[in-house]
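The structure under discussion appears below in the form of structure tokens.
All protein chains of the complex are present and in place, except for one that has been dropped.
This part shows subunit A:
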């Protein structure tokens, strides 16, 4: 018995905001598009995010995560995309062919174009190397939300939330809905990473104190969490905070297994594949979108990536292309990464006309420059701050006076 062969024009791996939006656009362009997702239902991370905050820029109104997920799935289906869930893509069988396990049997999917939209996850405790006992009660936000969203699962009564970015507040809200009080938030940074829109009401309405400039050095407890040890990084002073729940938030890493096993050129900063502004990876016909490329931005940004990639895939399906050689784009400190990372003459502007940067320190009104060798290509003063723990968006024009023969373009502070 062997695998059933399917030959769509395009296959999309991952039915999160990026994949579903791409599928809808591709289907509308008349492509036969197959979407594969390993979960029971399409929608990606928003499925379990039971609070409002989704859809502002793509749906143009704010809805809850589950409503947003359902909306995107319905739109893609109505456009004609074939969405298959419980479909786990396990490995590549060729340049644009994938092996898939489903309850209905094994699939061998051979497509003209592949879009990887596999998302990102939060680093769990072992990956953060937090020593100590191994009690129950330590979660990532994603895990916490699937447990609470599924109903019936009990969380403790006093939580320490590690991180103070937007997702951390999402964890606080989920904990609150589950009857668990957040006694402390901790962040390595000198100030909370989330927008003041979260932090101010968070501090006052939810009454959550934030310990800045700290790191967790130990988790203790037999059976259930009893306490965490927290170090003030600057002084090395440590104290113990009693709690029965620990939520490790943020600290994202892309789900890049398929990207890496395809042998794609990877970016050492994002840990996702290197892409150009058309969201092509280094393998012909393989595109990528969403948090796989920029861990981590909002759902709407992932969705708009998906639409952007879909336009380029539709073109490629219509007429084969040979992209021009590109110039690498590099981030300088204090930025850990920039995405996309490759500029090709003649390519479109990046999704939404923005480059994405990941700052490692706080800069109130950053002035950015892009240089190639000793030429300045672009200078921009941003009216919003750069803050660690969230993406900085830099408006980026489609056509820059690039020299395709010169060295890489670097982006940094002026």
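Simple rule for what comes next: contacts are C-beta pairs under 8 Å (C-beta built on N, C-alpha and C of every residue); 3 or more make two chains touch, one makes a residue touch a chain; residues count from 1.
Here is the rule we go by: contacts and distances are computed from a predicted model.
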Missing chain, UniProt name, options "Glycerol-3-phosphate dehydrogenase", "Molybdopterin-synthase adenylyltransferase MoeB", "Sarcosine oxidase subunit delta" or "Multidrug ABC transporter ATP-binding protein": which is it? "Glycerol-3-phosphate dehydrogenase"
Among A:5, A:106, A:324 or A:406, exactly one should touch the missing chain; which is it? A:106
Could you tell me which of A:134, A:315 or A:379 touches the chain that is not displayed? A:134
Taking the entire complex into account, which one of A:143, A:157, A:232 or A:282 touches the absent chain? A:143
The one residue from A:64, A:93, A:157 or A:217 touching the chain left out of view is A:217
Touching the missing chain, which residues of subunit A? 1-3, 38-40, 86, 88, 90, 101-106, 121-127, 129, 131-134, 140, 142-143, 146-147, 149-150, 153, 217-218, 220, 222, 253, 257, 260-261
